[in-house]
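Would you mind keeping the following structure in view while I ask a few things?
Yeah, one chain of the complex is gone here, protein chain that is, but the others are all in their spots.
By written order: A and B. Residues from 1 in each chain.
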Amino acid sequence: MATMRRKNRMLLLGVGLSTASLLLTACGAGSSGDGGGSEAGAGEFSFLTNVENTTIPTELETLAGDQCKTAADAMPLKVDTVPQTNLDQQLQLLAGQDALPLQYAAGNAPALTKELAASGNVLDLEATLTDLGVLDQVEPAAIDTIKALYGGFNVLPYQYNVEGIWYNKQLFADNGIEVPQTWDDFVAAADTLDTSGVTPLSASGEQGWPLTRLISGYLFSDLGKDALQKVADGEAKLTDPEYVEAAAAVADLGQKGYFGEGVGSIDYDTAINQFLNGEAGMLYMGSWVLANFNDEAANQIGLDNIGFMPFPRVEGGAGIENQYAANVGLPMAISEKAYNEQAGEWLKCITENYGSSALANQGSISGFKVNEEVDVDPLTQTVQQTISDTSESVLWFEALFGTQATTASQTNAAPLVTGSMSPEQFMDTVQSALK
Amino acid sequence: MQSVLGDKKALVILLGPALLVYSLVMLVPIFWSMGYTFFSGNAISGFTFAGTDNLTRLFTDPEVRTALSFTVRYAVVITVGQIVMGYLLSLMYVFILKKSSNIIRTLVFFPVVLPTVAVALLFQKMFEIAPQNGLVNSLLNGVGIESVDWFGNASSAFWVIVLMDIWRSMGFYAVLLYAGLVDIPEDMLESARLDGATGWRLIRSIVLPLSMPVLLSSIIFSINGTLKVFDSIVALTNGGPGSSTTPLTLYMFRTSFAFGDYGYGSSIALLLTLLCLIVTIFIFRSSRRDLTKD
């Protein structure tokens, strides 16, 4: 009897606890339930971005308290974040409810950005910035890159990156290597480094893209700037011999062991660290890596010791001189449906001030004009100079592909360079994922 | 008496809430998504009717074939591994460690508590080859074997996944099965022992039959969990190298949300559901038969 009563009490206690916790949640949920990231609140400058990017939100918050105070008072900034891997899913879900925020990261692949634009979710910035009278505050090169990537001036150039090959000046000098001009020079340089016990090229096979960038670099240099546009338009196939040649050239680097061991499991940090501790002689990377180079604890080879060169020419190729690939980072679009006059105030202010503000506070190079004198280190200056000297740039391997082909390409890059997949198989896999 | 056990009002009170929540939150969305099987497109650009295109595509898509074969191989190997390891552990708890098993049980259970992200990181580091050799490669080097690029090819990556998932879940199944073994009445074991049954014979003739119900629910539970594996593979290999360790769930998720083809994604989910259904009905049938025999 006694135990029975105790059991009943236990049960009651359990039920009571669960009711209490329900109430607790109700209160807790209520207090944080202010509409969240979904509804673009009328009076809010809502901004959905990937959690990995802290530069843009931080800088916008700085602007909100300074140059853009008027705009921010009328329409306070509200930042929401999602992990980048989940961004595409959230965009699908939010767009399906017509609930995209005012400003948002518009997808991991340009194909998704274009799809969003086609469904009327993306504001035409060319017309809007012209109306606001600030179109001249954006670097023309950045606008060109955006148009080539996204089919129109649809996203803001919060970043403007050039990609090329960074090299260790000391290691080059020690081994008597001149900065390679052609692909053959490049392979010879890698060979010299390899013989002297240095990993020639540091690359993250886990990420995949640092490897496929080499394929596209070769393609653009060999076949010309429109090499991949032709593939996207269906005029050429990746399985054509001249395309497979590029994959074979990169696979060959892997066969010779120029990426070091276990390239497939090298992650982004490791790749950069191998370059910065002097284990690797060269690194293909975009100019965003300057932030790592400027980290004195990480950079053991010294800032002065790093050089930057364009992608080597393939001899007899149809490519452009000084070939750099360019991009604007993860694209940030403005929702056409949520745009209004107050948002225009914000947009105008960002366009006028973001360039110098981001460079001064974060050392981040954007596609907005720098309107104030900013002190930067010599390497950043070199990169800035490179950007302003570059009139023509190329895209990256997957830029014009759909997400499916992008995934196929980036996940199979490591098998390609480790030799478990032949160049023909690789190109065939990517080609068949192209729709 | 029967009328009390069949009291309709009581039935509504006891079963109603669960059935209602379950139907609204799971069944309706399931049928809703099934409907998309006949459409192509996604929530951004809208859906268009596609007839049975998606279903026929299932049969010709080589990616589906790879994913299906991986899923089945994974489910079989992991289920066998989880159940066998879990059962051996639970036998050890009951018959060897007896009362002192508490601390061991807790320790072996411990990996279940770890977040998937942490377990995957651990295994990546243990099996890494670059920039330094991980623990496993160092041990191999110690006995004169060259380092292996574990995540570099499909079959070694598969075995690392297997090892990871068995490691993290065997303690869980051990506790689950232990609960079943403890319920076996001591006097039945004692009388069998007096009959001279010891060791394996005791286990085979008494313990195994008596723990059958909990063993069978563990198997159903395990096979359905492993057929739908998602988190641990995403965190460890993200389906690589290439797409060689991509299960159906990951392919479905990518197709629906990254590739923007929700209809085809739903078709892949349908395939997976059918697979689970067939396997479960098979096990369910055999478990029912076993119970009526008792």
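Here is the rule we use: a residue touches a chain if its C-beta (ideal position, glycine included) is under 8 Å from a C-beta of that chain, and two chains touch if they have at least 3 such contacts.
Please note the rule applied: contacts and distances are computed from a predicted model.
Chemist: Out of "AAA family ATPase", "Electron transfer flavoprotein subunit beta", "Iron complex transport system ATP-binding protein" or "Carbohydrate ABC transporter permease", what name does the UniProt record list for the absent chain?
Modeler: When "AAA family ATPase", "Electron transfer flavoprotein subunit beta", "Iron complex transport system ATP-binding protein" or "Carbohydrate ABC transporter permease" are compared with UniProt, the left-out chain turns out to be "Carbohydrate ABC transporter permease".
Chemist: I'm checking contacts with the chain that's been left out. Which of B:F110, B:W200 or B:F282 qualifies?
Modeler: In the complete complex, the chain left out is touched by residue B:F110.
Chemist: Using the touch definition up top, pick the residue from A:N154, A:N168, A:S204 or A:Q323 that touches the left-out chain.
Modeler: The single option touching the absent chain is A:S204.
Chemist: Given the contact definition stated above, which residue among A:A74, A:L93 or A:A360 touches the chain not shown here?
Modeler: A:L93
Chemist: Sort through B:N102, B:S191 or B:S286 and give me the one touching the missing partner chain.
Modeler: Checking each option in B:N102, B:S191 or B:S286, the one touching the absent chain turns out to be B:N102.
Chemist: Taking the full complex into account, what residues of subunit A touch the chain not shown?
Modeler: 4, 7-8, 10-11, 14-15, 17-19, 21-22, 24-25, 28-30, 32-39, 50-55, 80-86, 89-90, 92-93, 96-97, 99, 204, 206-207, 267-270, 272-273, 277, 288, 297-298, 329-330
Chemist: To test your reading of the contact rule: which positions on subunit B touch the chain that is missing from view?
Modeler: These residues touch the chain not displayed: 1-2, 4-8, 10-11, 13-15, 17-19, 21-22, 24-30, 32-33, 36, 43, 92, 96-97, 102, 104-119, 121-122, 125-126, 128, 131-135, 138, 167, 171-172, 175-176, 179, 182-183, 185-186, 213-214, 217, 220-221, 224, 228, 230-231, 248-249, 252-253, 256, 262, 265-266, 269, 272-273, 276-277, 280, 284, 291.
Basically, only the chains that are shown with their structure count from here on.
Chemist: Distance-wise, how many Å sit between the C-alpha centres of subunit A and subunit B, to the nearest whole number?
Modeler: 36
Chemist: Note which residues of subunit A are touching subunit B in the complex, please.
Modeler: 88-89, 91-93, 95-97, 108, 112, 115-116, 118-119, 121, 260-266, 270, 273-274, 279, 402-404, 407-408, 411-412, 414-415, 418, 420-421, 429
Chemist: For subunit B, which residues count as touching subunit A in their complex?
Modeler: 42-46, 124, 128-131, 147, 149-154, 238-243, 253-260, 262
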